[in-house]
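My questions will all concern the structure given below.
The other protein chains are all here in position, but one chain of the complex has been omitted.
Chains: A and B, in written order; residue numbering restarts at 1 for each.
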Amino acid sequence: MELKTDLSKFNNSWYKKGGNPAKRLCWYMVNAAFFNSAFPVNSAKVFLLRLFGARVGQGVVIKPFVNVKYPWNLKIGNHVWIGERVWIDNLGFVVLNDNSCVSQGAMLLCGNHHYKKVAFDLIVGNITVEEGAWIGAKCVVCPGVKIGSHAVLTVGSIATSNLLPWSIYQGNPAQKIKERVIKG
Amino acid sequence: MELKTDLSKFNNSWYKKGGNPAKRLCWYMVNAAFFNSAFPVNSAKVFLLRLFGARVGQGVVIKPFVNVKYPWNLKIGNHVWIGERVWIDNLGFVVLNDNSCVSQGAMLLCGNHHYKKVAFDLIVGNITVEEGAWIGAKCVVCPGVKIGSHAVLTVGSIATSNLLPWSIYQGNPAQKIKERVIKG
Partner (left out) sequence: MELKTDLSKFNNSWYKKGGNPAKRLCWYMVNAAFFNSAFPVNSAKVFLLRLFGARVGQGVVIKPFVNVKYPWNLKIGNHVWIGERVWIDNLGFVVLNDNSCVSQGAMLLCGNHHYKKVAFDLIVGNITVEEGAWIGAKCVVCPGVKIGSHAVLTVGSIATSNLLPWSIYQGNPAQKIKERVIKG
């Protein structure tokens, strides 16, 4: 007999959300009020992220309407930029290394489903954006993907697998289109 | 003489929005307050959808910031998931059958325009997502498209025509890339 998806059998009890329920509820409200909102005070956002367990470096810029799932799953280096309406859906751990930039409307997506299983099991993948890399506006980085140092994902592209360092990718799925070279 | 678009000639008076103006205004406010917001109580959302004419099955999950145009144009089966920031722009009728999943940031788009006409006439198309299908994060399903049973539309892909059952599609426009098989 042909097997079918049965979402009533879904079971993600193995997944550890981190924090306790009260902390998660607090963050949910803080995120709604101060991150996923027009609230513009950058230093307050950095303070709040750290308060809830994120590791955040110096010179970090966080624009309005950013949506962060779990700050305790987030590590941000120095001089990192997070653009307006960026969505960090970090069921898994997200690392944004020094001088990386995630532009407006981009999404870092850590959750996936095992679509070959009846119960559509949750799969969580960490995302790492290495030093100096640039995730363009309206891009999506898929679960488990590592963005190599100084790689560029162009506007609206979908990174479904690792990006090589110093390389520029475009499309869905993103393909390497050229090298990146930085000149003085 | 070359004909041009003239939006002042647009006329959608033939289109029946459903409900009466008071009901539509009520839904507009309910949607803003309880759906397209951080409001997290799933059972209240199911109750409200049914109150405004949607048919909603058992075990349905509706995440925050979902945007529903007209609930009276919506039928949801059992054990269906609707992810965060999903946009159901249902000028036409949308059916989400049992065990289907519409992931975060996806859009079900029922409105189109006749771009070969001066008046840019409105064209409305219904959308059906068959049993067990999965619309990935940040996808768009275009007007009139039927997503076959257990089809998968991968992250950020654009379904411009029907998707065959048990098939996985990717890209813009989405193309079939492989079969889906569910194992025990």
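Everything below uses one rule, namely that a contact is a pair of C-beta atoms (placed from the backbone, for glycine too) under 8 Å apart; a residue touches a chain by one contact, two chains touch by 3 or more.
Nothing here was measured: the structure is a model prediction, and the numbers come from that model.
K.L.:
Given the contact definition stated above, which residue among A:Val80, A:Met107, A:Val145 or A:Ala159 touches the chain not shown here?
P.N.:
A:Val80
K.L.:
Looking at B:Leu74, B:Val140 or B:Ile182, which residue reaches the missing chain?
P.N.:
With B:Leu74, B:Val140 or B:Ile182 as choices, the missing chain is touched by B:Val140.
K.L.:
To test your reading of the contact rule: which positions on chain A touch the chain that is missing from view?
P.N.:
38, 40, 59, 78-81, 85, 99, 101, 104-105, 131-132, 134, 137-138, 150, 152, 154-157, 170-172, 180-184
K.L.:
Residues of chain B in contact with the chain that isn't shown?
P.N.:
Spelled out for chain B, the touching residues are 2-8, 28-29, 32, 36, 87, 89, 107, 109, 113, 115-118, 120, 140, 142, 156, 158, 160, 171-173.
FYI, only the chains that are shown with their structure count from here on.
K.L.:
Would you mind pulling out the distance in Å between where the CA atoms of chain A average out and where those of chain B do?
P.N.:
25
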